[in-house]
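Just below is one structure, and these are the notes that go with it.
Our next item is subunit A:
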Amino acid sequence: MELLGYFNYWVFAIVFAIGLYAVIAKLNLIKKLLGLAIFQSAVFLMYITMDKVEGGTAPIIQKGIEGQLYSNPLPQVLILTAIVVGVSMTAMGLAIVVRIKEAYGTIEEDEILDSDHTA
Partner candidate 1 sequence: MLDNAIYLVVSIAILVTMGLAMARAILGPTVYDRVLAANVFGTKTVLLLSVIAFLYGRPDFLDLALTYALINFVGILAVLQFFQSRSRTEAKEAKD
Partner candidate 2 sequence: MELTLDILSFVLMTTGGAFVLIGGIGALRLPNVYTRLHAASLTDTMASILIIAGIMLQAGFSLAAIKLLAILIFLLLTGPTASYAIANAALLSGLDPQCDGSTVGAADGDDESGEELRS
């Protein structure tokens, strides 16, 4: 049980690594963006994990109940902001990918490089 208390952090580390691997190793630009989204989600998981209090509940204060524990509101606020940032980055990245496809006819990184070197 003690060890399971760290499970969320392990998942964070693994998902983080999977996402980062996709961003670095994959040549397809959309795949890179998907990897980036996974990578950012992992960080969200880390933040949300620390807000949890045993026996607590979401920080919406219930009237008439004394001594209720509430989870930490601050990481939730930060992650709300970070989710928005993530979506914005994804949208911007996809717009650039669409233009790359139009300009180069491909969305594979190596082919784009080749096409610039021969041109």
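The candidates came about this way: all candidates are chains of the complex that A comes from, given by their letters.
Just so it is clear, a residue touches a chain if its C-beta (ideal position, glycine included) is under 8 Å from a C-beta of that chain, and two chains touch if they have at least 3 such contacts; residues count from 1.
Everything quoted here is computed from the prediction, not taken from an experiment.
Enquirer: Which of the candidates 1 or 2 touches subunit A in this complex?
Expert: So the chain touching subunit A in this assembly is 1.
Enquirer: Along subunit A, where are the residues that touch candidate 1 in the complex?
Expert: For this pair, the touching residues of subunit A are 57-58, 60.
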